[in-house]
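Take a look at the structure below.
What follows is chain A.
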Amino acid sequence: MDNQSLIAAVTAAANNIKLREKADRAAIEVPAEGLLALMQKLRDDAQFSFDMLCDHTVIDWLAEGTFEFVYQLYSMTHQHYLMVLTRVSRDNPTVPSVSSLWKIAEWQERECYDMFGALYDGHKDLRRLFLEDDWKGFPLRKDYKDDFMLERPQ
Partner candidate 1 sequence: MSVIVSSLEQRIRADNLKESPLSTQEYFVNMGPQHPSTHGVLRMVVKLDGETVREVIPVLGYIHRGIEKMGESFGYRQFVHMTDRIDYLSALINNWAVSMTVEKAAKIELNDRIQIIRTIMAELQRIQSHQLWWGVFGMDMGAFTPFLYGFRDREIITDIFEETIGARLTMNYIQPGGLMFDIHPNFQKRVKDFLKYFKPKLEEYETLLSGNVILQERVRNVGIMDAKTAISIGATGPVLRASGVKHDLRKLDPYGVYDKVDFDVPVGRIGDCWDRYWVRIEEIKQSMRIVEQLIDNIPEGKTMLMKPAVKIKLPEGTYYSQVETPRGVLGVFVVSDGKDKPYRIHLRTPNFNNIWSITEMSSNWRLGDLVAMLSSLDVVVPDIDR
Partner candidate 2 sequence: MNWEIKTVAMFASEALREGYLGAAGYIILGVVAIAGFLAVLGMVLIYAERKVAGHFQCRLGPMRVGWHGVLQTVADTIKLFLKEDIVPFQADKVLHILAPLFTLLGTLLVLAVVPFSPGMQVADVNIGVVYVTAVGGFGVLGILLGGWSSNNKWSLVGAMRAGAQIISYEVSATLALLVVVLFSGSLKLSDIILSQEQGWWIWRAPVVGLVGFVIFFIASTAEINRTPFDLPEGESELTAGFHTEYSGMRFAFFFLAEFINMFIISAIAATLYLGGWMPFHIGGLDGFNAVMDLLPPGAWFAGKTSFLIFVLMWFRWTFPRLRVDQLMRLEWKILLPIGFVNLIAAAFMVMFGWYYGN
């Protein structure tokens, strides 16, 4: 499916979906509440069949006080991509976990917890992935500081 018809089909499949501008591939924005149901549909519906979660990451929009969760979906059968984005507040960055749908999500979500402190509801084994368990702070947040951080002189 090409981008246009894919977006049209996805928008028809669920409500509350906004089209994401300024992206180089098909991208939609959804509220965090409906995320799991939508993802389930995207994976299981034969016309989407997104069987691979290619990538998952978080963007820290410090100025707006939100975290943006990015899911890059890929379908092996149809060979199309879809980027799903959802925004939650930085104070309580909790989204439903999609690790029940795609196995790799378990570890991608662990990485995002490790780096951003993003919390995933329903994740079975949420712990740090790269850093030690007693590390203070979340390094990829824009406001992260520690004693031994070198900053480039401007």
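Inclusion criterion for the candidates: all candidates are chains of the complex that A comes from, given by their letters.
Please note the rule applied: a contact is a pair of C-beta atoms (placed from the backbone, for glycine too) under 8 Å apart; a residue touches a chain by one contact, two chains touch by 3 or more; residues count from 1.
All values reported here derive from a predicted model rather than from experimental measurement.
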Identity of the candidate that touches chain A (this complex; choices 1 or 2): 1
Contact set on chain A toward candidate 1 in their complex: 20-25, 27, 51-55, 57, 59-60, 70, 72, 76, 79, 83, 94, 102-104, 107, 111, 113, 115, 119-121, 123, 125-133, 139-140, 151-152
